[in-house]
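Here the complex is missing one protein chain, while the rest keep their positions.
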Amino acid sequence: MHPWIGAGDHDRRRILDELGLGTVDELFASVPAEVCVDRLPLPDAEDEATVFRHMRSLAESNVTMGSVPCFLGAGVYRHVQPAVVDAVLSRAEFFTSYTPYQPEISQGTLQAVFEFQTLMCQLTGMDAANASLYDGATALVEAAHFCHRALRGKRSRVVVAETVHPLYRQVLATYVVAEGLEVVTVPAGGDGRVDADALGKAVDGTVCGVVVQSPNFLGVVEDLPAAAAAAHGAGALAVHLVAEAVSLGLLAGGGSLGCDVVCGEAQSFGVPPGFGGPHLGFFACTEQHVRQMPGRLIGQTVDADGKRAFCLTLSTREQHIRRAKATSNICSNQGLMALAATVWLESIGGSGLAAMARSCLARTEELKRRIRALGGPWRLAYPSSPTFNEVLVLGPGSGAELAQRLADEGVLAGVPSARWGGSWPDGLLVAVTECSSASDLEVLVAAMGRIS
Amino acid sequence: MRRRALRDVPLIFEHNPERLRRQGFPLPALDVPDVNPAEVLPASLLRGPDVDFPDLGELEVVQHFHRLSQLNYAVDEGLYPLGSCTMKYNPRLNEQVARLDGFAGLHPLQPERQVQGALRVLWELEEALKAVTGMSGVTLQPAAGAHGELTGILMIRKALQARGEGRDTVLVPDSAHGTNPASAAAAGFAAVEVPSGPDGTVDLAALDRLMTDRVAAIMLTVPNTLGVFEHRILEVAELVHSRGGLIYLDGANLNAFAGRALPGRMGADAMHINLHKTFSTPHGGGGPGAGPVAVSQALLPYLPVPRVERHGERFSLRWSDPNSIGPMRGFFGSYLILVRALTYIRAMGGDGLREMSEVAVLYANLIRRRLQGAYHLQYESPSLHEVVFDDSRQAAHEIHNIDIAKRLLDFGFHPPTMSFPLIVHGALMIEPTESAAPEEVEAFCDAMLAIAREAEEDPETVRSAPYETPVRRVDEVLAARQLVLRWKPEANG
Partner (left out) sequence: MSIPEELLYRRTHEWARKDGDQVVVGITHYAQEQLGEVVYVELPEVGNSVDAGEELGTLESVKAVSEFNSPAAGEVVAVNERLADEPNLVNEDPYGDGWLVRISGSPDDDLLDAEAYKKLVEEEKG
């Protein structure tokens, strides 16, 4: 017997008697003996305390982001975590419930996600946003597919800036190998942005979509209006990819700058770094293209008494109805993480988010000033390019060497920019947020100074 | 049935309509010089004053979500007999472990020597899933079952290419979940339907005709979506393998036989496992899930990267491998979900997993016995962990499965699955799982029997249900005809 199994031995005997059976094995008669085993090669059940001790010892052996000055970014960011977020997520009504296919008893989930959709529309400048995707990398994949579908499959090239996160681009490459899509990568220019001339040349009548990340992998803010114009000039769609969602507190979302899609990663909105997952992909587009959107959508309607209610809608795009012709094969999404983002945004508040973004900017500018002051072998890779909260810093050695030596000094200084290749200099991507105190910055710069 | 007053819950945007400044979550004080954004960023790229959600005090936010939560039914409230969803208990121990800062507070790009415990969790879970499936390798990357399906099919595709074969078709039973053909299509294959025979299992004669050298794989759910075990699985596997195809198993129904049978012995080349089903990780109102894929020797070389490797007591990550299909997502997987699953497996043990499937099957058969007099059973074959009735007896009174479902809400239960399998019209797919007390399962049966009686004696009551829920039957047609996908200041009332 086990506490997570609701029937005890006597209960099972009673049920077997009612079914007129001797043993439970008789219910498995249809399973061929050749595939059966008497037991699994796994240890027996452990009590709760024993399991907890084992897992806790594995957890405690790790060095957490919060325990040392930490400037790691590259798609996963450290922001304030109000206790309220986890308190709401811990409510069983939210985390033990299912996809809201029965709207009459899921208005809590439905309304919360409708609020999420609204928040994402406001922040991205778009008309419609879905109820989440897996993560930023798969959001890029969905965007490529979306552009292809929106142009009715007549154009099969997708132009992607090299300054889009290299790991996201690797994931895209995994997917497109099986489809008729070709990815054309446009290199970074000397200023840390995508090369505008090369972009212009790459976008022609065979291209369905143009993807630019801003702020990009190198931390530089891209010229989205120019990218959108280049795309539209050739009849293609423009996609604004976001890896650091807090940037939307200060920088306009692609919807306000002429783009057709804004998508990416919203882990910054209250989702724990969690060693890489679960995170929160998001996708937003214009009203014109809403029927091509992947993933679940929640719409407003009324009930039989005329009362406002919410429900899943446009389900005919999805796999459980369209099957092979679905807009995506996505079924389970990141629903609880979308709830986390909703609670987080509503706790921080509209002006709170703007203040947070401004704090990130101010602290990053302060770091840049101190690195300039430090001098010697230390310098900014793109001193004149606009950045938000992540900068590429060059020093006395490769990015990997610098990361190692600074880690020895007790600082998680940044992600080596060359760890997935790329045509840019080899240094450290240093992410600064509202959580990076002045003393953290001092410790970082002092450690840099000691390594020369 | 008791009641209490539930006030309507406004949208958060309807709070504090004048947007008066209240104190939201405070930020760390700015201890560096402030910067005017327009001085360091191009003014044309700065956002306008178009973000329109209020700043609210903490209790106002807490009350908003508390009141929303009261509108939801959940596993913690009562039985959730959704077929193929395996809505079992989500143990609180899992939640405690997943919230340990030593897991939640890790960045995936920290130096390996700092995260050895975290890497060990990945390795331990892979080993445990290999033991559960009897298969040779595992990837923990996929974020959901559908994601796992695509991963498995892409590995199959690469394996066939390596053999120099360009097969372009995947066989999918007509009883399959919609993600199966959707995933096959996403991997560039044409999905061809294989009919089920009168017993609900794959028609072998049809399979023989359809299994040509253009077929890369067959995707099978075991037991299938009717809750019936493919008892000739070994013949199916032999047939497909002998003609150069591979076997993909959809592990959504693993709760039926975990601990008792090994997919590795069924000829599986790839099988995804839904951790949010069989292994108790929470459904979260739609996600996140996790869909690790176990593979046979044949597919080992093609597993996604990054992969965990063990060298004695040290763990490392391999980020690239030319044979791999590549990464299917950022980083290693839905890590905090993986942590929960490992916790569950350790707590249940091999013996507990076997008992789990036994009781899941026992409860499903109890329900079958109790309801088969009142509801029509299209397939007589033995049910494992789920039973599929249909509404054909009730249809005589113009009551359909959707009406039965809505009326069940009035009895305080979540309805069964209805949207598939497509081969059963008006389906009621019931999967109780092993978690509930017997009385809860029996109460569900009583409610279903009461509704069957109502369908005969008072159908109008059933047709206009529900009455006892926070909202009454929702107009889904209006939702689709007049799309309102967000709040707007002028529009909403």
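Letters A and B mark the chains in the order given here, with residues in each chain numbered from 1 onward.
What we mean here is this: a residue touches a chain if its C-beta (ideal position, glycine included) is under 8 Å from a C-beta of that chain, and two chains touch if they have at least 3 such contacts.
All values derive from a computational prediction rather than experimental measurement.
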Among A:Q81, A:S132, A:Q267 or A:S315, which residue is in contact with the omitted chain in the full complex?
A:S315
Which residue from A:H2, A:H54, A:R149 or A:R291 sits in contact with the chain not drawn here?
A:R291
Sites on chain A contacted by the missing partner chain, in the whole complex:
291, 315-316, 321-322
Touching residues of chain B against the unshown chain: what are they?
419, 476-477, 479-481
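Rule of thumb we're sticking to: only the chains that are shown with their structure count from here on.
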Rounded Å distance, chain A centre to chain B centre (Cα mean)
20
